[in-house]
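Here the complex is missing a single protein chain, while all its other protein chains stay put.
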Amino acid sequence: MIPFLLRRLVQSIPTLLLASILIFFVIQLAPGDFLTPAKLNPNISPEQLAALQRNFGLDRHPIEQYFLWMRNMLFHFDLGLSFSYQQPVLDVIKPRVANSMYLVLLYTVLFYLIAIPLGVFGAVRQNSLGDKAVNVFLYFLLGFPSFFLALIVIYFILQLRTKTGLDIPINGMTSNDFDSMTAVQKFFDVTKHLIIPAVILAVSDAAGLTRVIRGQMLEVMRSDYIRTARAKGVTERTAIWKHTFRNAILPIVANVGSLLPSAVAGAGFIEVVFAYPGITPMILDALNAQDLYLIAGFTVITTVLLVIGNALGDILLAVVDPRIKVG
Amino acid sequence: MTAVSNQTRRTMPATGDTLLDVQNLEKFFPIRGGLLSRVVGNVKAVNDVSFKVGRGEVVGLVGESGSGKTTAGRAILRLIEPTGGQVLFNGTDITKLSKGQMRDYRREMQIIFQDPFASLNPRMTVSDIIGEAMQIHNLHPGKQRVDRIAELLQKVGLRPEHMRRYPHEFSGGQRQRIGIARALAVDPAFIVADEPVSALDVSIQAQVVNLLQDLQEELGLTVLFIAHDLAVVEYICDRIIVMYLGRVMEIAPSRQLNRNPKHPYTEALLSAAPVPDPTVKRQRIILEGDIPSPINPPSGCVFRTRCRYAIADCANIVPELREVSPGHFKACIRDDIL
Amino acid sequence: MKKALTLALALTVGTAAAQSAFVWPSAWTADQNTGNKRGGELRLSAISDFKTMNPFTSSEADSIPDRMESGTGLFTQDPRNDEFIPYMAAGAPVVSNNNKRFVVKIRQGMKFSDGQAITADDWVTTWKIHTDDKVGSNSYDTFFLVGKPITVKKLDNYTLQFDFPQPSASALSIMSYAPWPDHVFGKAYREGGADAVKKMWGLATPASQIIGAGTWIVDSYRAGERTVFKKNPNWGDWNKDSRGQELPYLNTMSVRIVADANASLAAFLAGQIDTVGMRNADDLAQTKKAIDNGSLKAFLKANVSPQATSQWITFNWNKAGDPAKQKLFRDVRFRRAMSHIANRQAMVQLALGGLGSETYFSTYPIFKQQIDAGLAAGAPQYKYDLAQASKLLAQIGYTKKNAQGYLVDKSGKVLEFNLSTNAGNTVREQLGRIFADEAKKVGVKVNFTPIDFNTLVSQLTSKGENRPFDAILLGLSGGSNIWSFGSNVVPCGTNLHSYNNPTDGKCATSQEQLMTKLYYQGDSELNDAKRRAIGGQLMKAEGELQPVIYLVGGNFHVAFNERLGGEFPANLMNAYYGQRLNALTFIK
Partner (left out) sequence: MTTTAPTTTQKKDKPLGQSQFSVAWQQFRKNRLAQAGGLMLILLYVMAIFAPFIAPDALSSYSTSNITRFHPPTPIQFRDPDTGAFTRPYVFKYTQQLNMDTFVNEFKPSAERCPLYFGVRGASYKLLGFIPGNLHLFGTNKEDCSVYLFGGEDLGRDLFTRTLYASQISLTIGLGAVVITTLIGLMMGAVSAYFGGIVDTLVMRLVEVIAAIPSLFLLLLLRSVFPKDINPILALYVILGLLAFIGWGGLARVTRGQLLSVREQDFVSAAKSLGASDNRIMWRHMLPTLTTYVIVTTSLAIPATILTESGLSFLGIGAVEPYASWGSLLKAAQDGGLSSLNTRPWVLIPGFFIVFTVMCFQLLGDGLRDAFDPRKRA
């Protein structure tokens, strides 16, 4: 197991390296260099500019610059300086990345919580009225851009709020009195803020996975070994949950890693609509301000997280599915 | 171009009228491994194979699966590029030819595939499939082409109206007939029949073999008939080449090989084959174990690990293909057996 | 006259309470906190996240240092009569040397939030750092008059001497900058120079290290979410209400970061923040609706005053690369025609939802006295009149139209120019769209594109003979009610003299020279009426020249949650002073 784990992680290194090259050279393509926006900022003195130029070797050949950038990143965890914040990029993005990850995490959990029962239900009661109703509804949702769905949900929450006075948070990540809360209260406060965006994300995406699970379940249910199990007199319940479910669902669930990139991106739109302090709103600001190191930093960090997530997903997959060879 | 006139069966390789001369043919597949994908070894699929095929002769190429017979067949046609050796066709070394030069020779050499399901493009009609060859070589332009296709279909036992259908609408045997018609479309002199019947039902096998035999005789074709089953080969072939693990073990006229195998491997193969005549009793010789990996073949004689006659020297000496009686060659250092 | 008044104030406040507290006049609030309600939180919002806590590198309009600066300054302006009264100063300044030297006694007993006494050193250090160009402080320019520095000197621990290069009507305002602790910044500056100062007080700095003199100090900062300020425990020592109670009443003030103005309105309607700026009729309607259906208890007053901002279009006179355009933009008839094209009525209706006014001058409509002085002096207004615009353009030589309906010159070249504004500002995007669409009616092709704000500003403030834009639609805010002309706008060679900014900074026309002269003349005139008269002359010159086409201004509306008390009396509320003083605000 350990060698497999190691090898899987080692295999992600070339991907990461290439990703970093891509990100770096895309930024090189951008008009001007890292410092163009800084040159327009009166708060940055020529001396500071010169120092930055030296630090990042901007006077040198792009390839050399790349290695400097990599060296700074690998050995000093230095992703450069955010020009609009006048601070190291890492300090600026750390809380944002964490916030986005909370959202993505809750989304992922809800995503499976919604899709698995619906998919299993659809397979067990194949072509029943309920199955069809769920299918049609999810199909309908599939067409909604998440941000549009969010706008509509906000509309209904507002209606609900005027009618009932219920305080459903539709904005931000914490309540005003967050800092005076106990740890438990804090946890629930953040969850309260996260739940609506996460549910919207999960519901609007669930259609795809539900159908995959339904199909997978049906396939497994039709397979010989389930038929054999049934023939042996195993109860329907055991046949579905113990035999079919494990074989049909676990690989899908364990494959969570490959889900992450789209999840992070999908969460971006919702973050914008809900003014959630995640990655995307800040990237958009950075884009406006041409804060290139910040954009690059976010992209690098999320890519690293995702590649690691993918590797972990694969390992998880190998654990639950013995058919995937370990070694 | 018309086919060479029909000749009677000959039991001897034609020396003066050799159509195909394979010399030291080699096909190695590199194995890549490690982080940098370096070549760490070779699969020696075909190793130092030499034989000749006379004009109008039907030669069988026999071996277990993995023996390299299919690879050899394809390497001869340069469907896969041989790693080494020469293939003289009508005296020309076709392995040295450029792609353009090779195209002219393609008309002369055709192949019939083992799997009639995979060898026909499912997106083309029968007439497209058969007509493609004519199109490539610009044969029978215009209206004639349809007539020619119809003629070919009839020749292989199908009806002309079949030409508008797609392969999936035919049975396996019919498909193989289409495959044969395609091969014949360019009026070749030489055909590699790559296990043409092994994927078919036993009942149909005979029909197809008969068809092939009839066509061979009618058109005077030279055929390299690849098979893993000695019984089929014996029936239609003039001579038989036995391959094992990429090397030729024995070459002999068909009847002679069957009656009097000189190589332990041939002996083993024969004992496994069903015998139509219940009065002939064969000593059952069971090959032990699996065929060894061609990546790391045994030293010396490649068959020694499964040979019941193996001696110490077998591990050291790579046996030469020697003529032990006229027209009968074997690659075995032991003369004291069989 | 002014001197007399300040002297009188000095008699009442200055001498009697020289070393005691500053008493906040009860007339500054309509809602006295007679019950002495204390504690609670004022919940506000900000649209973009804060970038730093460092007062010397901060450049945002709304920043943490900015918020910490409230409740500081040697003098403070009385919203009742716009006069400056001593605040951190113990009394009125002693003026000498032809109104150029001011000696100010500092109120004693004031302390920073960490307990250190506030002394003359803090002002001197703050001035030093702001005026070090290596620091790059945003306030750098405010310490210069006509390019000559204002100097600050410590006479003793509680006495400061300010020397101005020339008399200034804004002297008291200039002197009222916030002092920052010498024992923090001065120490760093002496040891590490500008770089050391710039490295201090980033967002990651623990709140406990942030020290201030004002009402509020940082309690916590959560990136992208909220900054909480708590009251400075030592500020109440010298700030008392009229009943002698310590100020502020509130314990904390929180600033929530929201995505945009819509989000802050939503938060206000949900009762999550206490007050929000009402941008337009939509906001008012939403608030009114929420109040009417009982989901929100709030105070709402519309059209309190005009906004203290301007929206305008400026044409670039420095286009050496395109002499034809340069000639066109420098032609006063062209610019007047452009003013005639601006359909300000439609702009108010469409972009401002009907709540706003047309503007024709750089002076904000809220400075009504100055506007009146300008109109009295005969400052012209070139109102919406497409026929007149066509006539003026014909005079320049544009009489023919091509197949697409655009005016062409003799050589057949289309009369066109590019107009940019900052992307994301819907009001400006609509103003530009309306302008472009109206221009099309007379045959002027306006290529309107919203672009990035920073790019836009760098184009606008660029210097040289060939500057990279045709025309820009932008707005200005800020400025004071003492002398309501921008020091960096009117005089030639300043960075917001946006229409003409050549390398040598020289004026291109005699009107500009006149305006520059009038600007400095007015700025050094201490008599209010005389100063306004000079301003009127300036407005006349500016109006005739039309270097910049002024468009429309919105109205200022007030809305706040009813839990808040302590707002201004109705007559004091306006866009300039706002709706309340935080120090007098309390939770009902």
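By written order: A, B and C. Residues from 1 in each chain.
Basically, a residue touches a chain if its C-beta (ideal position, glycine included) is under 8 Å from a C-beta of that chain, and two chains touch if they have at least 3 such contacts.
Keep in mind it's a predicted model, so treat the numbers as computed, not measured.
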{"item": "Neighbouring shown chains of the undisplayed chain, as defined at the top", "value": "A, B, C"}
{"item": "Option from B:Val62, B:Val87, B:Met163 or B:Val302 whose C-beta touches the chain left out", "value": "B:Met163"}
{"item": "Option touching the unshown chain, where A:Val92, A:Ala296 or A:Ile315 are the choices", "value": "A:Ala296"}
{"item": "Sites on subunit A contacted by the missing partner chain, in the whole complex", "value": "14-16, 18-19, 22-23, 26-27, 29-31, 139-140, 142-148, 151-152, 154-155, 158-159, 261-262, 264-266, 268-269, 272-273, 279-280, 283-284, 287-288, 290, 292, 295-296, 298-299, 302-303, 306-307, 310"}
{"item": "On subunit B, residues whose C-beta touches the chain left out of the figure", "value": "37, 74, 77, 79, 102-104, 106-107, 109-111, 113-115, 118-125, 127-128, 131-133, 135-137, 141-143, 145-146, 149, 161, 163-166, 169, 179, 182, 185-186"}
{"item": "Touching residues (missing chain, whole complex) on subunit C", "value": "261-262, 265-266, 269, 281-286, 288-289, 292, 302, 343, 345-346, 349-350, 353-355, 420, 423-424, 426, 429-430, 433-434, 437-438, 448-452, 455"}
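Just so we're on the same page, only the chains that are shown with their structure count from here on.
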{"item": "Topology of the chain contact graph, where touching chains are joined (line, ring, star, complete, other)", "value": "other"}
{"item": "Chain separated most widely from subunit A, comparing mean CA positions", "value": "B"}
{"item": "Centre-of-Cα separation between subunit C and subunit B, whole angstrom", "value": "92"}
{"item": "Contacts with 2+ other chains: residues of subunit A", "value": "none"}
{"item": "Touching two or more other chains - residue numbers and ranges from subunit B", "value": "none"}
{"item": "Residues of subunit C touching subunit A in the complex", "value": "41, 43, 48-49, 51-52, 57, 59, 133-136, 138, 194-195, 198, 202-204, 219-220, 222-226, 228, 254, 256-260, 263, 266-267, 270, 272, 290, 293, 295, 423-424, 452-454, 458"}
{"item": "Interfacial residue positions of subunit A with respect to subunit C in the complex", "value": "37, 40, 42-45, 47-48, 84-87, 91-92, 95-96, 99, 161-162, 165, 167, 170-174, 176-179, 272, 275, 277, 281-282, 285, 288-290"}
